[in-house]
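Accompanying notes for the structure given below.
One protein chain omitted, others in place.
Chain naming follows the written order as A and B, and within any one chain the residues start at number 1.
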Amino acid sequence: MLEGWSPPDKSTIEVSVFGRGSGESIVVHLGDGRWMVVDSFKSNGVPIPLLYLDALGVELETSVDLVVASHWHDDHIQGLAETYRRTTNARMAFPLAMLHDEYLQFTAVYNNRVPTGKVSSGVRELGSIMSLLQDRKWIGVEPADAWKTVLRYPANTFEHGFPVEVEAMSPSNFDILQFVATLRALPTPGDIATRAPLYDRNDVSCALQVRIHDVTIVLAADLETVADGRSGWNGVFAAQQLPLQPASLLKIPHHGSITGDHPEIWSRLCGAEPVTSLTPWARGSGRLPQRSDVQRINQNAPESYAAARTVTSGDRHRLQAVNSVLKRTNSRIRNIDQSLGHVRHRLEPGEGGHWRTELFGAACELRKIAA
Amino acid sequence: MAEDTDIVQASIVLVGKFNPAIFSPAWFAKNGIITEGELKVADTQVVHKQVTRFTADHLTISAQPERFTLETTSEPIIRVADMVLQTFRDLLSHTPINAVGINYTEHWRTDTAERRTALARELAPIAPWGAWGASFRAHDVDHVDGMNELVMIQFDAENLKWQRRVEVGPSNEMGDHARGVYVTVNSHREMEIEDGVGAEPIMALLEKEFDPSVLAARKIIADLKSFSQKLELS
Partner (left out) sequence: MKTSRLLSPVFEASGDASSSSQFTLLELVQNSIEARPGSLDAETETEVTSLSGGEIVEMPQFRQIESRPNEFFAAIQEWEGVVTGVYADFFTANLYDMKGPADEISELAEISYDDIDPADRHKVQEGAIFRWLIGHSRTRSDTFSRKWMIYFRRAARRPISDPVIELPPQLRHMITTQIDAE
């Protein structure tokens, strides 16, 4: 838990972005103590959405209306099954691709290839979610593809009086079927225990728009721009269904990468100088956002934040004997900074106001992030 | 584990119904469970319908009609779990197995013989033994009156058939009669298995429990070592 957490007022919209060295989770207050959750990671074994909502005293069984798995990569989905299990009234949304037989078969093949315990498995997590859905007789399931509304409340449902709509912008039909074709073509795995492949594929990511009266929020997941005009962000902008109301708040796609960017995000999807947040990511020696990404984002959105810093190096957490052995190898290890960070944005809809942002834990202004 | 650990040993013991004659080194090698190198150095004592036993480098495998044991005396001890899972989850899943024991042992040496004796005195004080205890002496390094072996047991609160058993005693593995100590932690799990159900429930349990059992064992041993190191010697 981070110091300073407090629940929003009933009519306040809140978008909370959580991150750390590896992990992304977003919790949104729609009004009247009603919440939605997009993605999850764990901190000390506890799913972040549950950590936060429990700390605020939210009754999970009745107050969470929607849980979304934007895609199945483990830095976005750890702990989401437990989150969904506890939010017994919530609808469950995930990319429609996950219901295709090829994906269910992919899950069956890879579900038990990762030994239980340590290494997280997004496939296993999503498999648990499917089992829970099946136990709940698929009530509340919301398979999402482009321009599907996954949650809608008419005006006057909430004290603020405004309608609420959550709509998926992706994945496109094209992306879903391309992904399914890729699954079909995967070779049979061998004898070595392996996690599911395709961790570089983000084409079936579910990017969302949340609209509450004059406020539009875009939660862009890990959607990327690729060459094909029918895929990723190109597919989103090829469709004509963009909001009349540009977004004032954007959760930056794909950890701020250049491939997550698209010029029309800034020219069409968002208003002038939106407030933005991102979560960092690291793999091997690669990390996101890079310094150039930070500059690019800040040019388009001077008010930008990072939910956590990226990796740090240093031996401080290891035994000296371990470090001395490591020095004799030709390998390198870097600590990953797992300090939890939280960027909280709040706004009263209908008042034409500006987002108020507060930072907790390891969160910081984006320009301060070390690449 | 600390740097003072000399030897780590781990084993998995299964209780069920086995056919010992199957478990030859060649069978394990053919199924990719031991390497060709291990097959080459395998020392087979017996392969028989009632008992099989062989060693290969750090591994020892033995089987009787109602018991199967796979043991290693070196890291990576997770390999023991992987080998048992390959054997009974993947290949012989029809085998009825109703109990599994995960055994973890560390051997180490205290800095002095006095410390080992002091530890033994703490674990098993001689005062309760009255005049007899008062007569205990350290005759020589091999003959020290007092605790020889101590066993502690803890039952699982939710399933009394599940238990953790810890045994501590003197070790001579490094040829040091005076300072060697061993601790063995046995995590025992058993289940009611219906007829016709094979190894799957116990294998699922093993896969889930092996690492936590080893972690718990290491913690127990680390606490004991830490206690030993802090003893004030007269």
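The definition used in the following text is that a residue touches a chain if its C-beta (ideal position, glycine included) is under 8 Å from a C-beta of that chain, and two chains touch if they have at least 3 such contacts.
Just so it is clear, the model here is predicted, and its values are computed rather than measured.
Novice: In the full complex, which bits of chain B touch the chain not displayed? Write them out.
Specialist: That gives, for chain B, the contact residues 1-3, 5-9, 11, 13-15, 32, 43-46, 48, 50-51, 53, 55, 57-58, 60, 62, 64-65, 67, 69, 71, 73-76, 78-79, 82, 85-86, 89-91, 93, 99-101, 103, 105-107, 142-143, 148-149, 151, 153, 163, 165, 167, 169-175, 177, 182, 184, 186, 188, 200, 203-204, 207, 211, 215.
Novice: What residue numbers in chain A mark contact with the hidden partner chain?
Specialist: Touch with the absent chain occurs at residues 21-22, 42-45, 74, 78-79, 96, 99-101, 104, 107-109, 111-115, 117-120, 127, 130-131, 134, 137-138, 141, 143, 145, 173-174, 176-177, 189-197, 199, 282-286, 311, 317-319, 321-322, 324-326, 328-336, 338.
Definition applied: only the chains that are shown with their structure count from here on.
Novice: Residue numbers of chain B touching chain A in their complex, please.
Specialist: 3, 32, 207-208, 211-212
Novice: Within the complex, which stretch of chain A touches chain B?
Specialist: 115-118, 191, 321
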